[in-house]
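A single protein chain has been omitted from the complex, and every remaining protein chain is retained in its original position.
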Amino acid sequence: MARLTHLDDQGAARMVDVGAKAETARSAVAEGRIRMSAEALEALMSGSGPKGDALAAARIAGIMAAKRTGELIPLCHPLGLESVTVEFSRESHAISVTAKASLTGKTGVEMEAMTAASVALLTLYDMGKAIDRGMVIEGVRLIEKTGGKSGIWTAPD
Amino acid sequence: MARLTHLDDQGAARMVDVGAKAETARSAVAEGRIRMSAEALEALMSGSGPKGDALAAARIAGIMAAKRTGELIPLCHPLGLESVTVEFSRESHAISVTAKASLTGKTGVEMEAMTAASVALLTLYDMGKAIDRGMVIEGVRLIEKTGGKSGIWTAPD
Amino acid sequence: MARLTHLDDQGAARMVDVGAKAETARSAVAEGRIRMSAEALEALMSGSGPKGDALAAARIAGIMAAKRTGELIPLCHPLGLESVTVEFSRESHAISVTAKASLTGKTGVEMEAMTAASVALLTLYDMGKAIDRGMVIEGVRLIEKTGGKSGIWTAPD
Amino acid sequence: MARLTHLDDQGAARMVDVGAKAETARSAVAEGRIRMSAEALEALMSGSGPKGDALAAARIAGIMAAKRTGELIPLCHPLGLESVTVEFSRESHAISVTAKASLTGKTGVEMEAMTAASVALLTLYDMGKAIDRGMVIEGVRLIEKTGGKSGIWTAPD
Amino acid sequence: MARLTHLDDQGAARMVDVGAKAETARSAVAEGRIRMSAEALEALMSGSGPKGDALAAARIAGIMAAKRTGELIPLCHPLGLESVTVEFSRESHAISVTAKASLTGKTGVEMEAMTAASVALLTLYDMGKAIDRGMVIEGVRLIEKTGGKSGIWTAPD
Partner (left out) sequence: MARLTHLDDQGAARMVDVGAKAETARSAVAEGRIRMSAEALEALMSGSGPKGDALAAARIAGIMAAKRTGELIPLCHPLGLESVTVEFSRESHAISVTAKASLTGKTGVEMEAMTAASVALLTLYDMGKAIDRGMVIEGVRLIEKTGGKSGIWTAPD
């Protein structure tokens, strides 16, 4: 059976030793979406761009969270990210997010991209919840990663 | 059209003034799920309980993140949480999480419960990603809230 | 000679005991300004509102820093802020900032307002520094405070 | 017109990609000053050195804040600082601060030096505010930077 | 057999619900000691008071850590401390520390005092380690607590 690399032989959690891995250029892209009522969607989109800071707040929250991934996720390595971007796009009943992160280092940045996407979506929830408490975050997943021993990986479909 | 309370008349983000609100007992429950391959599910469940720290790590990450919600979500008030719990349950192709938070205060703890659930799921992703990079976080949403002017709210369905 | 309340009789730093103070509604307003070249000013203002996130990023940075004042300033009490706002206005060769904070508590929020103003200005410096490295932050000061034993205070002039 | 590098073509904030930049030795020096009454100045200087921790607290606050610059300033890269110093000097109606930071890396440490200076000055404000609430922080600016593509830069006095 | 209150019936970690507890004045005192060579002791004591910031740095580190106890200790409640003090005293082959914390709240501040003492001692280790790597931290324990349902407790001995 597959074993979790984050646990040692006795099952104890550990931060895996990446000291012997090579420093390579690495990147990761994650996406997700928050489904909401037409009214909440309209308010969040109108509260952005010329009219307000709504998407800007969520974007910045995502970028800042990416930098703190190592503090939030217990067994993640602290990383010196070299870039982070967070983009939103309007869907018919949702706002979707795409987060990208990259660095030159010994371990990948999947968690940084996943964390940026999640916190950006949580921030949208926070801003819209007075209008629609029933918003749902869904489809948060890795889309692509590059670098490291395993090279390029792309999500099926 | 509905307006975002987190933005002022010019659309500028702000931390809304809750000074005049009453201190009441408040609670919130959020849930979510991470869908994964049978192999990843088996590894995560086996790496828990008698054999290891996998679910414990995710539970503790969720609890600790709930306490830092005000640092992550730009317009959230910093809150003195009085309780947080994070529970997992095994589904056929997923692990689901239920997070509860409560306090006596002037503003609700929905974001704390949502953040606990999200970070717990991200931690499961981190631990399982070497086995299944395609895991998907879905259905992160508020299930119930109590307290405050609006009283009890329960998710439809 | 006046003595510093933050030091004890031996001169040792301490977090002053506010346990016996009354909980009252307290607020503080701080202001400051960053002086810059016409080119940097134009770029920062154009990169805001309809065209971009520049001021939004600085505003959110200020709000988030206010919440972490107790982590940054060694002898400050950790406080549960009830509101924070950060506003900018364009001057002829500068952008000025006004930050307000409030809470119901045993100690004042001057440092929270001062920290919000300072970090908002530092963020503007960060965004504009590729255009004008010589920008200068000046006039960061308290404008007004209310609440507590000393009541209302307003800056002279 | 000059464009902000921190914004993309649509004006969205981003953490600029420094992956392709060379690792070089980089340093930055920032300065600033807090103007105050004779009484506050006397108290802060007397509460230091043989008599107390006042300047030490501000110095340590500045050093610690420099290390957290990437958490405070939204679009700053997290950096592994190799040195930080914070020095004060007494002026006739003010205390001035000089902060230096350095590292070997892909991006500069201007913001780290600026943040160290600002937080050191905020800490002096905090300690002196019971004596003089009207203290003013001014002249926070970059004095010098070395390293990177642009080489040495010195503030036009 | 005694059961851990921090675990539920299934053994899952949780942040215990203190919502129903009364707000009372609470305090705690912890102590500890770091044993070291005569040379390290002399250097640390000489690098303090008139000559330097050594003890001041450790004192401030302890005070700042107390405020972040809820971030460090997974199941601790985040608390709004009302006072913290950290004092050192020279022993024949050691420096001892006494940390006190207090607040008016629903749960005790033992962990805040214990954390302040521990981090102050770790900081002394950090500063002295170039002289004596073999320094040992010992006797970190609670001396007294007041407030709450259990009232006053004093360490035996």
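Order of writing sets the chain letters: A, B, C, D and E. Residues in each chain are counted from 1.
Basically, a residue touches a chain if its C-beta (ideal position, glycine included) is under 8 Å from a C-beta of that chain, and two chains touch if they have at least 3 such contacts.
None of the values given here were measured: they were computed from a predicted structure.
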Legend entry - Displayed chains contacted by the hidden chain, counting the whole assembly: A, B, D, E
Legend entry - Contact set of subunit B toward the excluded chain (per top definition): 49-50, 53, 56-57, 59-61, 64
Inset, instruction - Against the chain that's been left off, what residues of subunit E make contact? List them. - result: 1-7, 10-13, 32, 39-40, 42-44, 46-47, 50-54, 56-57, 60-61, 64-65, 68, 72-76, 110-111, 114-115, 118-119, 121-123, 125-131, 133-142, 145, 153, 155-156
Inset, instruction - Can you list, in ascending order, the subunit A residues touching the missing chain? - result: 8, 12-19, 70-71, 74-75, 77-80, 105-106
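As a working rule, only the chains that are shown with their structure count from here on.
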Legend entry - Contact-pair overlap exceeding half with C-E, pair selected from B-E, D-E or A-C: B-E
Legend entry - Interchain centroid distance [CA atoms averaged], subunit A/subunit B, Å: 15
Legend entry - Inter-centroid spacing, subunit C versus subunit B (mean Cα positions, whole Å): 31
Inset, instruction - Identify all positions of subunit E at which a residue touches two or more other chains, and write them in rising order. - result: 56, 59-60, 64, 79-80
Legend entry - All chain pairs that touch each other: A-B, A-C, A-D, B-C, B-E, C-D, C-E, D-E
